[in-house]
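What follows is a single structure, written as structure tokens, with notes after it.
Every protein chain but one is kept in place in this view of the complex.
For chain A:
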Amino acid sequence: MNIWTAIAVTAVGCYAVKLAGLLVPVGALERPLVKRMAALLPVALLAALTAQQTFADGRTLVLDAKAAGLAAAAVALLLRAPFLLVIAAAVLVTAGVRAMAG
């Protein structure tokens, strides 16, 4: 039951957050500074998420095979590979490095 509570709170909370963004009055965004900030926010959040999911295990920093996988994805992106290939490169290189490391 505890897990169901967590699922319910998460589902309701996440939906409310999403809806709030769509319902904020347009007038609040008319200022150029606000617009610039709103445009740059996804950059900051995605960068932080990428770094955390690659280099963090819970609350500690780690350097493991995922770093090699992400490097492969970065190379694929620089070579303008399609999206699927970028993800495949990350997964395959990560699995490969782990296999070799035993």
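The rule is simple: contacts are C-beta pairs under 8 Å (C-beta built on N, C-alpha and C of every residue); 3 or more make two chains touch, one makes a residue touch a chain; residues count from 1.
The working rule: contacts and distances are computed from a predicted model.
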Report summary line: Answer for the undisplayed chain, UniProt naming, from "Trimethylamine:corrinoid methyltransferase", "Acyl-CoA dehydrogenase family protein", "Tetratricopeptide repeat protein" or "Branched-chain amino acid ABC transporter permease", is "Branched-chain amino acid ABC transporter permease"
Requested in this report: List the residues of chain A that touch the chain left out of this view.
Outcome: 2-7, 9-11, 13-15, 17-24, 26, 29-30, 32-33, 35-56, 58-61, 65-66, 69-70, 73-74, 77, 82-84, 86-87, 89-96, 98-99
